[in-house]
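As you look at this complex, bear in mind that one protein chain is not there, while each of the others sits in place.
Order of writing sets the labels: A, B, C, D and E. Residues in every chain begin at 1.
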Amino acid sequence: MIEKPVLIRDDGLRHDGRKPEDLRPIKMQVGILKNADGSAYVEYGKTKVVAAVYGPREVHPRHLALPDRALIRCRYHMAPFSTSDRKSPAPSRREIELSKVIREALEAVIFSELYPRTSIDIFIEVLQADGGTRTTGLTAASLALADAGIPMRDLIAGVAVGKVDGVLVLDIDEVEDEYGEADMPIGYAASIDEIMLLQLNGVLTPEEFRRAIELAKEGARRIYDQMKKTLHDKYLRIIEK
Amino acid sequence: MIEKPVLIRDDGLRHDGRKPEDLRPIKMQVGILKNADGSAYVEYGKTKVVAAVYGPREVHPRHLALPDRALIRCRYHMAPFSTSDRKSPAPSRREIELSKVIREALEAVIFSELYPRTSIDIFIEVLQADGGTRTTGLTAASLALADAGIPMRDLIAGVAVGKVDGVLVLDIDEVEDEYGEADMPIGYAASIDEIMLLQLNGVLTPEEFRRAIELAKEGARRIYDQMKKTLHDKYLRIIEK
Amino acid sequence: MIEKPVLIRDDGLRHDGRKPEDLRPIKMQVGILKNADGSAYVEYGKTKVVAAVYGPREVHPRHLALPDRALIRCRYHMAPFSTSDRKSPAPSRREIELSKVIREALEAVIFSELYPRTSIDIFIEVLQADGGTRTTGLTAASLALADAGIPMRDLIAGVAVGKVDGVLVLDIDEVEDEYGEADMPIGYAASIDEIMLLQLNGVLTPEEFRRAIELAKEGARRIYDQMKKTLHDKYLRIIEK
Amino acid sequence: MSLTPTKQPIIPRIKRETIKSLIRSGERIDGRKPEEYRKIQVWLNPVPKAEGSALVKLGDTTVMTGTKLEIGTPFSDRPDEGVLQVHAEFVPLASPSFEPGPPDENAIEAARVVDRCLREPRAVKLEDLVIIPGKKVWLVFNDIYLLDHDGNVIDASMLSTMLALNTAKIPKIVSIEDDNVIIDKTVKERPLPINLNVVTVSIGILEGYMIVDPTLEEEIVLDTKIVIGVDEKGRIVGIQKTGMEGIKPSQLDDIIELALKKAQELHAILREVLNNPNAYTTPLVLQ
Amino acid sequence: MSLTPTKQPIIPRIKRETIKSLIRSGERIDGRKPEEYRKIQVWLNPVPKAEGSALVKLGDTTVMTGTKLEIGTPFSDRPDEGVLQVHAEFVPLASPSFEPGPPDENAIEAARVVDRCLREPRAVKLEDLVIIPGKKVWLVFNDIYLLDHDGNVIDASMLSTMLALNTAKIPKIVSIEDDNVIIDKTVKERPLPINLNVVTVSIGILEGYMIVDPTLEEEIVLDTKIVIGVDEKGRIVGIQKTGMEGIKPSQLDDIIELALKKAQELHAILREVLNNPNAYTTPLVLQ
Partner (left out) sequence: MSLTPTKQPIIPRIKRETIKSLIRSGERIDGRKPEEYRKIQVWLNPVPKAEGSALVKLGDTTVMTGTKLEIGTPFSDRPDEGVLQVHAEFVPLASPSFEPGPPDENAIEAARVVDRCLREPRAVKLEDLVIIPGKKVWLVFNDIYLLDHDGNVIDASMLSTMLALNTAKIPKIVSIEDDNVIIDKTVKERPLPINLNVVTVSIGILEGYMIVDPTLEEEIVLDTKIVIGVDEKGRIVGIQKTGMEGIKPSQLDDIIELALKKAQELHAILREVLNNPNAYTTPLVLQ
């Protein structure tokens, strides 16, 4: 067992020098894959995720097709080389659960009723995991859907708030997740002001929970702005061409 | 290796005080589940089993439907906590074989030709295993089918005869099964006098086999009477309401 | 680790007394199974393989049927007792790859366009493995297809060339495969002069490769003649009856 | 891969509307108040072959949980702790929608939510389950078995889990030789050490209206459901939002407040049962 | 989950009726008498790479069995015995009804019936297969491979199993160091120790009429089939009833009597083969 590192230094900064309310450096690219109908690459610090969207397209097998809406299929998956110890390629229970909560979050924004009898397939691949992979993945999936031209009520930005050494901090990385007291990922649609994904893994007082939600919304809003800008820039580029 | 316990005591009684021809205390309840179309809970001593029936209902996938009769589907399954050492939830070879012999026994009494293109699904869950789980399961499944109103030629009562310390005994429990010389489970439809399930795991002389069958039939008849009474009482209760 | 045996003796002969260009004793029988539409049993020395063909027949599940040609399904499989250490019955990655390359070889000769919406199923079972199982299997499958009356452009004869102790040798056995420097299996249709299967597992210079191909073709031609004779004899026998 | 659910019980449109309009007017289709749980029935130790067990009926939702204790190896990064594993099976007798097979995403989610709500507040004293540090520890297998599904499976699973763990007894260690531990499952030595109890409270949301302990029919019409784990100290020890609609952040305060209130009631029930175990160790009557 | 079989060879109604009326009149469609087995052909040791092997043709039913011996760990509750494992694969070349994949319920049932008929009378001397008590023993893998299916697979499997076990030779143990056992499979030291031989007799019942050794077409029209294991001492060592109809208890005496009689014939064949192994160790001709 490795000893717990100092997560909040004497100067109040975090182990990587960030202030509690700081995000990691965030990068976004859209339209990165040739085959997919929409795609995105997103980095939150050292966490690196690719997402792709296929659809609306025919459903296989046919009997799964829904008469009044599109079937949403979603897979969150980690590359074997993405983690410290090699991850077996077979889907873990964790991956199955995260595929579900990410799918449910996206169901809340996709106008599925516009595409009856089709499927919209969302594939998320974690290339490097350093904390916040589900939230990074949700952001990437949301961008890939927009890139694929799927009509949505809003974009969803994912971000996690953690409690480390007793302090609420934004966008925790792997060390903070592993040695911290709580990890609360959210998916937030800023324009319509709705939370689409919410989990808490850890212990918080009710008061801490309230403050954590505020911090998460505030962080998600910044990511949301960057997502808008990324999409805007891409379409500008296309128009300019 | 634990030493073999005394199975037949000097007074001729069994390790739990029963006479060779005694059943364990048997309890039966029907209609115990809300969702199932029929259900039953049966205890043979410490062996505890729940069975449920769904159907006749639509077949999935469709191409399995039979044009002239109902498809019978049957699963015998043990809860992970039902055995001394935790049982892995994946179906074992033993569970696959027992699902087959129980299904075949029930096929012999269900009027499947009345429900072409449907399926009748029988699910047996062993909650605690202390010997005789397949026979307890068969009794429970038979009650659940009756509770579901599925027309049958007769009820089937399950019971095992064993040979322990050289003596033929009725309704063996786990210790008698483990340290005995033979275990012969049967499924008997008393009114039509037919044996629907018959297996022998152990060594018997032809003469012993003959006596074992008599003993088994006699025991099954007592269980059969209790099954009839259980169903009767339930319908009386319903009528009284 | 067992020490490498001498593969080319001082007299230039191989460990089993063969000359470099010698095949092992080869036996062939066709029409050996009752149920299969076509079947063959082939031995290359101690390597023993059965192949069976079913079809053209209905495709299950239906949606796999091809509108303009037969679906070819091929399985190369090893019996658990065929190898030195017992082989697990689950298909290995090796078996999956070999099923593919054998299927592709056979696709090249079968007139699949004659049987739209059907499947032609080829099952190869290795009963004893002593080197050259894929090539023996390809020969057996080719004979089984002919025995089933499936129209083909040509027969395919399989044979491997190896490099052992620096010498190119024909039809290597297990010891030569394990301790040799290269194993190059080919599938050759002699009449139309086409190579349908070609793999190289090992290191060869371009010049060695050229000579290895010549040696392989020469060996395959001999096997091809024996295949023709085997089929001819069988049909003679049938006609005589 | 997760798919939009396609195989759910079908509720006629008119009934869906009735359920919804009742919730809007502060009522429930089964006559309950919005903040009222269904009747909770408890049987302790129904399967004594397991080291611990409990059956809980929450209305018509029936969950049996069995706790098995075995000898095993600790995780290499936790050499000084026992191992807790929570599994859930939604067996096909529990619902017309279930099929045989490995646990689906709903069963996995339920098991993982219960697992986290136990793990984070350290509900089980795993540090007291070490036999040979780094080599041999007790493995605690907590298997949740859903027998009848009428909604709110997680609250019922958490209750039956907590009761099964509290009734569990550790078998006797007969001998230890060369890292080889022999146990005797017929002799129980001491209770499984528990630090504190945890309950979950599941709150359904429909157009901003809140209800607790939804039935299956209610779950189908709800916009979303939020499961909140609360320990006996009143701390939040886990949250899981499920469902295919969003939730207004402004409503979260009300949700938490309601969850804390209902959690106190559930904790009172746990205490009552655990203080009077004999009253709840009665022959199983499933009807 | 077990399902009513849906994929069986189709027999025209008129042929079904012919098969049935022949059985009722004491005849068989292939000209046999009710109590007559088909021709039995045997090849010993067809795959010498296995430690033991045999191929048996029972009419057109063809079964090859291979016995492999490997070093492994005994079961913790049987530290002083080797381990016997029986598996059966019904590979897809054996029948148009078979599909590739893990063994289905019929293959599993066949393997388990053979396994029990060997295990209960202790046909293999497992106590002579211990190398280091509690730690290293011989594992006996008996793999039944069905190559052509024309009914009565279990009797053919039992015969080929018994022959494969009888021909099996135990490889040489080269060295034992620190529980690490090195063997040399190219040198065989001694035969696998066998206590006694077992055969099974499969009796089909149609409306009370009994036939032995049914073909596949007969199996499809039968009401039920009962497989009876009999050892060389004439004891019953296993029974398995299969099929979707019942059996009259009053008929069991006749069934057992017939089984014992036919078992003697099969045991005589086993003896003849094992006493003259060279006569049956001929090149494999499958036609």
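Criterion: a contact is a pair of C-beta atoms (placed from the backbone, for glycine too) under 8 Å apart; a residue touches a chain by one contact, two chains touch by 3 or more.
Everything numeric here is computed off the predicted structure, so don't read it as measured data.
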item	value
Which displayed chains the unshown chain touches	A, C
Full-complex contact with the absent chain, from C:Leu7, C:Ile32, C:Ala52 or C:Ile72	C:Ile72
Selected from C:Lys4, C:Lys100 or C:Arg237 as touching the chain missing from the view	C:Lys100
Given A:Phe81, A:Phe111 or A:Tyr235, the one touching the chain that is not displayed	A:Phe81
Touching residues (missing chain, whole complex) on subunit C	1-2, 64, 66, 69-75, 93-94, 96-97, 99-104, 107-109, 112, 182, 184, 188-189, 192-206, 209-210, 213, 217
Where the unshown chain meets subunit A, residue by residue	27, 29, 31-36, 39, 41, 46, 48, 50-52, 54, 57, 75, 77, 79-86, 89-91, 121, 123, 125, 127-130
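Methods note: only the chains that are shown with their structure count from here on.
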item	value
Most widely separated chain from subunit A, with each centre as the mean of CA atoms	E
Farthest chain relative to subunit C (centres taken as mean CA coordinates)	D
Angle of the C-alpha superposing rotation, subunit A to subunit B, to the nearest 5 degrees	120
Inter-chain centre distance, subunit B versus subunit D - centres from mean C-alpha coordinates, in Å	31
Between subunit A and subunit E, centroid-to-centroid distance (C-alpha), Å	57
Subunit E, residues touching no fewer than two other chains	1
Sequence positions of subunit A contacting 2 or more other chains	none
